[in-house]
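Handing you a structure now.
Removed from the display is one protein chain of the complex; every other protein chain stays in position.
Up next, chain A:
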């Protein structure tokens, strides 16, 4: 051995092998990253930035600090024990006068109205008469609207002067800040979101359970049949999977509604009276039936791919060792399918809690999900901060499920079709 251990191996052009190898690896790393880069940049702009924007909206609180800037600075150092001094009232009058001239008090009054009902009309009424106000402003503002004489109003303005707020998140779970800054429940008749969160979760759990109950035997059958039969039956699973979501929802409406196919058949068969048609849609039942149907393939496919890998000889071995059929199934086959159950279960659950279309079309009042309230606040009540907060909470739940899924199964194991 003439070569000493210190002399490194070299490539043909004299570079040490280690250096050369490192260089090649680095080069292919860079090449791989460059290939992925365009997509990462695209997704960052078209998908992640919007999500950040939404998270930002859920805490963003610019209204009071921009539109009542003078009032806010006049309230600095106010202790909140008695009404603020004349300077604060004068500043408020000035802010409202400017707002009235520039016609931009709408956002401010909606914002304050979320926190204290009646503020919208207080502000618009005061702003309309702001030009007629005479000093001392304290007396004249209270005369125009006695809400300005309430300590709580001023505390609210002082509190909401902060550029960030948690009140959208509180509202998303039916809480609010009291005038003294404590977190309290909203009045009984206004509680809606927490109920919907719970309903979304338990109905999704029921749907997941049903898909498992219906999907397990089918996946077992598909996995144990010879390929030419199972391919044929697989089409029956894949066809609904590939059919438009709206089409599948439409078919359930046609079947389940009170003048629909199923009720007609039962009336024709004399099973139920014409007057006593079943109400199977526009309620919880409708949502559960339609969504179980829609999500069933998402349970069957992962179950099938796991069951396919279990050698049939295991069950035969269990039987030959004296296990009764049920015992052999429970102790040998079932434990082997748990990864499939986890994959399908988490997949169906994630998809279910985020479903919007089907609950909106077949859910009626009682079968709605929290997603329907995101849409409601986006499109009807226009309380975008609250919509963003509800969506952020839901996003948080989904991300947790996704991370669990990724940890247990791995996204790269997902197969389509």
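By our rule, a contact is a pair of C-beta atoms (placed from the backbone, for glycine too) under 8 Å apart; a residue touches a chain by one contact, two chains touch by 3 or more; residues count from 1.
Keep this in mind: contacts and distances are computed from a predicted model.
In the listed set "histidine kinase", "Polyamine ABC transporter permease", "tRNA 2-thiouridine synthesizing protein C" or "Molybdopterin synthase catalytic subunit", the entry agreeing with the UniProt name of the missing subunit chain is "Polyamine ABC transporter permease". Listed residues A:296, A:318 or A:343: the one in touch with the omitted chain is A:296.
Residue in contact with the omitted chain (choice from A:17, A:183, A:233 or A:408): A:233. Note that of A:80, A:149, A:179 or A:260, the residue touching the chain absent from this view is A:260. Interface with the hidden chain, as seen from chain A, comprises residues 25, 28-29, 31-36, 38-40, 42-43, 46-47, 49-51, 53-54, 57, 214-215, 217-218, 221, 224-225, 233, 235-240, 242-255, 257, 259-261, 264, 293, 296-297, 316, 319, 325, 350, 353-357, 361, 371, 374-375, 378, 384, 387-388, 391, 394-395, 398, 402, 406, 410-412, 414-417.
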